[in-house]
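All protein chains but one are shown in place.
Should a chain be cited, it is by its letter among A and B, assigned in written order, with residues numbered from 1 in that chain.
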Amino acid sequence: MVPVQWYLLLAAAVFCIGLFGILTRQNALLFLMSVELMLNAANINLVAFSAYWGNVTGQTFSLFTMALAAAEVAVGIGIILVLYRNFDDVDVTTAAEMRW
Amino acid sequence: MTTKPELRTGSHLLPGLAAVALFVVIATVILRASFGDPQGFAADAPITASIGYAMFDLEMGAVPGESFLVAFEIIDAVLVAALVAAVLLARREQDGEVVALLTDGGREVRDRLRESEDTEEGER
Partner (left out) sequence: MAGAFDYAPAIVLLPFLSFLVSLAGGKYLPKGGAFGGIAATAGSLVLSAWVFLTVSAGNVYNETLYTWVAGGEATTLAFGLLLDPLAAMMLLIVCLVSLLVHVFSLGYMNDEGETGLPRYYAGLGLFTASMLGFVVADNLLMAFMFFELVGLCSYLLIGFWFREEGPPSAAKKAFLVTRFGDYFFLVGVVAIFATFGTAQFAGEGSFPVLAEEALNAGTTYFGFAPQTWFTIVGLLILGGVIGKSAQFPLHTWLPDAMEGPTPVSALIHAATMVAAGVYLVARMYGFYALSPTALGIIALVGGFTALVAATMGVVKREIKQVLAYSTISQYGYMMLGLGAGGYVAATFHLLTHAFFKALLFLGAGAVIIAMHHDEDMWNMGGLKNKMPVTYYTFLSGSLALAGIVPFAGFWSKDEVLYEALVHGLGGSPLLLAGYAMGLVAVFFTGFYTFRMVFLTFHGEPRSDVARDPHGVRWNVKGPLVVLGVLAATVGFVNMVPVQELTGIHLEYLHDWLAHGEISALTSEHYGELLHDYAHYTSADVASYVAGAMSLALALAGAGAAHVLYNVSDPDEHTEKLGAVKTLWYNNYYQDEYQVWLAESVVLPISRVADKFDQGVVDGVVNGVSSVSLFAGSRIRRVQTGVVTNYAVLLTLGLTALLVVFGLVGGWFA
């Protein structure tokens, strides 16, 4: 079977692409999409090890993280709505009131 | 004449180097790590059925796994909470009266419309 390092590398790459998105994106919705990417990278990791050790724990766990991701997006979209109402813009760099 | 969307490049991409650095570190660690012997699944093992059994603490699955019943119930509660939170965040209030995202099945709108009909008829 495929050596597990490739799966891990893939997961790491997806994670870092998601991280890149978080660090550079200005639009709040795209920010949320990058967060989703990072969550999915973790899921890839879990499933890879489930296949490696022959244990379904990893796959079951990844189902739960998916459910959690959905819940988190629901609340996140609500927050972006409120952000838009208050700042008239979904740009995360304009909402910088809590500063020194 | 339309312009195509341009990919925005500039100095705002500089923080992304941190992500690249992190990838390099993680990759180095992964490639130097040694893992044990792979077990893998049997060729015809009922994986999906085992996932279902594991989720409900039923020990009938052929493939081994841990029990996730408590996590299942908690996730259930979390999803309900997320739903309520999303609706709450999306409400819009004006002077104490809810204006957007009505949750009464349209009764209020119907009553308002009926009121304006009555007044119009009354005027005539």
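Heads up, the rule we're going with is that a contact is a pair of C-beta atoms (placed from the backbone, for glycine too) under 8 Å apart; a residue touches a chain by one contact, two chains touch by 3 or more.
Being a predicted model, the structure only gives us computed values, none of them experimental.
In the complete assembly, the contact with the undisplayed chain comes from B:25, out of B:25, B:42 or B:81. Residue-level contact of subunit B with the missing chain is found at 15, 18-19, 21-22, 25-26, 28-29, 32-33. Of the residues in subunit A, those that touch the hidden partner chain are 19, 22-26, 92-93, 95-100.
Here is the rule we go by: only the chains that are shown with their structure count from here on.
Here the CA centre of subunit A is 10 Å from the CA centre of subunit B.
The residues of subunit B lying in touch with subunit A in their complex are 12-13, 15-16, 18-20, 22-23, 26-27, 30-31, 33, 35, 38-41, 47, 50-51, 54-55, 61, 63-66, 68, 71-72, 75, 78-79, 81-83, 85-86, 88-90, 92. Subunit A makes touch with subunit B in their complex at residues 1, 4-5, 8-9, 12-13, 15-17, 19-20, 23-24, 26, 51-57, 59-61, 63-64, 67-68, 70-72, 74-75, 77-79, 81-82, 85.
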